[in-house]
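One structure is given below, encoded as structure tokens.
A single protein chain has been removed from this complex, and every other one stays in its place.
Lettered A, B and C in written order, each chain numbered from 1.
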Amino acid sequence: MAIHLGANQYGKAENRVVRIYRDTPRHQIRDLNVSTALRGDFEAAHTTGDQAGVLPTDTQKNTAFAFAKEKGIGAIEDYALTLGDRFLEASPAASGARIAVEEYSWERILVDGQEHDHSFVRSGAGVRNTVVNIDGRGADRKAYVVSGISDLIVLKSTGSEFHGFLKDEYTTLQETDDRILATSLVARWRYDHTEVDWDKSYDAVKALLLSRFATIHSLALQQTLYGMGSAVLEEHPEVAEIKFSAPNKHHFLVDLSPFGVENPGEVFIAADRPYGLIEATVTRDDAGDSGSAWVNMAGFC
Amino acid sequence: MAIHLGANQYGKAENRVVRIYRDTPRHQIRDLNVSTALRGDFEAAHTTGDQAGVLPTDTQKNTAFAFAKEKGIGAIEDYALTLGDRFLEASPAASGARIAVEEYSWERILVDGQEHDHSFVRSGAGVRNTVVNIDGRGADRKAYVVSGISDLIVLKSTGSEFHGFLKDEYTTLQETDDRILATSLVARWRYDHTEVDWDKSYDAVKALLLSRFATIHSLALQQTLYGMGSAVLEEHPEVAEIKFSAPNKHHFLVDLSPFGVENPGEVFIAADRPYGLIEATVTRDDAGDSGSAWVNMAGFC
Amino acid sequence: MAIHLGANQYGKAENRVVRIYRDTPRHQIRDLNVSTALRGDFEAAHTTGDQAGVLPTDTQKNTAFAFAKEKGIGAIEDYALTLGDRFLEASPAASGARIAVEEYSWERILVDGQEHDHSFVRSGAGVRNTVVNIDGRGADRKAYVVSGISDLIVLKSTGSEFHGFLKDEYTTLQETDDRILATSLVARWRYDHTEVDWDKSYDAVKALLLSRFATIHSLALQQTLYGMGSAVLEEHPEVAEIKFSAPNKHHFLVDLSPFGVENPGEVFIAADRPYGLIEATVTRDDAGDSGSAWVNMAGFC
Partner (left out) sequence: MAIHLGANQYGKAENRVVRIYRDTPRHQIRDLNVSTALRGDFEAAHTTGDQAGVLPTDTQKNTAFAFAKEKGIGAIEDYALTLGDRFLEASPAASGARIAVEEYSWERILVDGQEHDHSFVRSGAGVRNTVVNIDGRGADRKAYVVSGISDLIVLKSTGSEFHGFLKDEYTTLQETDDRILATSLVARWRYDHTEVDWDKSYDAVKALLLSRFATIHSLALQQTLYGMGSAVLEEHPEVAEIKFSAPNKHHFLVDLSPFGVENPGEVFIAADRPYGLIEATVTRDDAGDSGSAWVNMAGFC
């Protein structure tokens, strides 16, 4: 019987890089959580412990912080692409690099109605993120960008039905033509190429996802997600496909009849577990090959 | 040797009450986490297991949901006061009731620049809360309201110094005249009475805390907190005292000199643990007695 | 109107101190989370930002680590007492010190049935902790030790009833003479003095709490807790009082009758929220004064 090393990856996870731009009195902040990883021919490191080809995770960390100053941090996608290329340059044994970045949003504090120059409050809905994968170098280089948003908690208090479903002997669910629909959305969309105005695209996709969640009359969370994803593909030719992972955060109508109180869709209990979990991909037929875009990510998001 | 029951309290914690107002097409939402507790003469329940005087925690839960419809949910302080009085009425053995409520904030989703009628996104900075304590009934009734905010994450990228501190043989900290100051603020303020426009007072105190955090030139987190608290007391006669619990979320300047890169206050690592923890009370000299206001709360917040 | 500083406290929280004893090939490990704080006359630090009397939280951190070597770490109570005295010695402005320590338990990994010398696995039930408060120095010194355990998750699958409770118009709970009783116990007990074999006392109290939880036929969680606490006081003269905070982790019997399946106490759903929360103190009549023992702790635990 022979045994061998299969897929592998190593790096430094969750570098909390905070970059302040202070060239003028009006400071800017970019607040990131950066995880880097390399994959490739690291057989010796595993089988004999020989580290000659291994660029330490500590070095990856140092580079993430140094590049925050040397290269600056604009859109997180650009920062991630730059880091990925650097690691492939510095690590001959690596065949691919994976850079994942989360960005936390800050708003300026208002003082007498005016935005303060250097004081901020964490706010906003959802956490922006990107996962960049680069395979190879020079002429063989291929770069894949998957950007997304997580923790986008949305709710609609009507405009959601659920009925006509398959029933078996374990089915007790009642049909409904009016319920609360709520989820903590995770969405990731793969870009078809890298000639993208990242910040602009992100802002527009996020706004579109929210808008369609609001306006689609829902017959199921699946149908809502598909409609949201279709809208993104229709309006954003730069996006090749989009994946969703959406817990159905159940809000159960509370039975107040024992107390002689009617409850026509007004009082709910927000439940924790179990929850429905809906995951789906919407893709365009002519999308380019996804290559390494989704490597080492969970099935959906 | 004799043994006896000391302080005690029982109730139902973390009822996730969601109330939708749908009287017009423009729905309203109040999304709460409600914890109720009773204290008093519950000796028999503990020593012999006799439950004759114990209003079950399940009943407390039912009441919290039923009142969301019967009494409605306006300001969380009013809802909590109403619940507290109800429990004292229903439970003769109880001498006091404690109702704690958190409220999660939702904003309307924008569709083509317009606020949607019934679709919302969780947003906003900080979580509003209140802890109401009521002692007694009728002529003996005393009510105490402590309201607050948690998870208010703020940061200033300059305007913060720290120097002139006490040194001993274990001191290695360097003095600084420019650092990042950041915290995840918890603040609780005790109201002097209950004749308050709760929503208005909350909004104003929150805005004032943010504004003063921004504008106070900091010589220490202690001094910033004291300045914030003093401002609240000065501008809000309805507030008797205010308590803060503020982790000093350290942002350490990264040493990039090994790479020949200068770092004049631009690249930081946000650290997790350990963290400074600053807790303080600011109070007015003529404040009324705090009575049961802070009962069963941690020392500060 | 005059405003003044009230109660205050500052320090370094959550120092993750890991101490390895390696004097012989059979290593020992003590793995701690240490939080230190000082209270006293720190008016100037708050009102004017003058730090002349403030021993930095960074120095407190350094001391916690240095003492792990200089003084060693035996029982966490001894380590905390030593640190507290040190800070009062180093900080003339402080009137009191509060040292809180959690200890994570490790067991030796078994290799061919033998305990390994230097390899460990995190295991065991519950997290041991202590909170030490010291007021004053020299002849005026008073030390208070409150030790405890958290995250002690216990369950009994029978031997628990709940009936005979007070009913009002919001009561729907059915009485039961057989239910699952489960909690994630937090217990803290105050020692009457400091002449205690800490490790031995802790081990015995923990074993007794578990044993009594098992053997008391429960008529309510209150009665179970009181019985557990009484047993500790009866068998441990060194303990003056004990406080519990115990969520009633509801396990609801699942109704399988729609599927023609009986469920005589066999299939349950473990619920998250809401949960009952039972808090109680058991104390001995002749206990010494608690002084600062519970300062800046939540009402119960």
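Quick note on the criterion: contacts are C-beta pairs under 8 Å (C-beta built on N, C-alpha and C of every residue); 3 or more make two chains touch, one makes a residue touch a chain.
Not measured: the values here are computed from a predicted model.
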Neighbouring shown chains of the undisplayed chain, as defined at the top: A, B, C
Selected residue (touches chain absent from view) among B:Glu89, B:Glu115, B:Glu169 or B:Glu234: B:Glu169
Those residues of chain A which, in the complete complex, touch the missing chain: 1-16, 35, 37, 42, 45-59, 61-63, 66, 90-91, 93, 162-168, 170-173, 218-220, 222-223, 225-226, 230, 233-234, 241, 243, 247-248, 273-286, 295-300
Touch residues of chain B, complete complex, unshown partner: 169-170, 172, 258-259, 272-273
Residues of chain C in contact with the chain not shown: 15-22, 27, 29, 31, 62, 65-66, 68-70, 106-107, 109-112, 116, 118-125, 152-159, 180, 207, 210-211, 213-215, 251, 254, 256, 258-259, 261-263, 265-272
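Note that only the chains that are shown with their structure count from here on.
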Graph class of chain-chain contacts, one of line, ring, star, complete, other: complete
Chain B-chain C separation of Cα centroids, rounded to whole Å: 23
Centre-of-Cα separation between chain C and chain A, whole angstrom: 38
Chain A and chain B, separation of their C-alpha mean positions in angstrom: 31
Touching two or more other chains - residues of chain C: 170, 172, 273
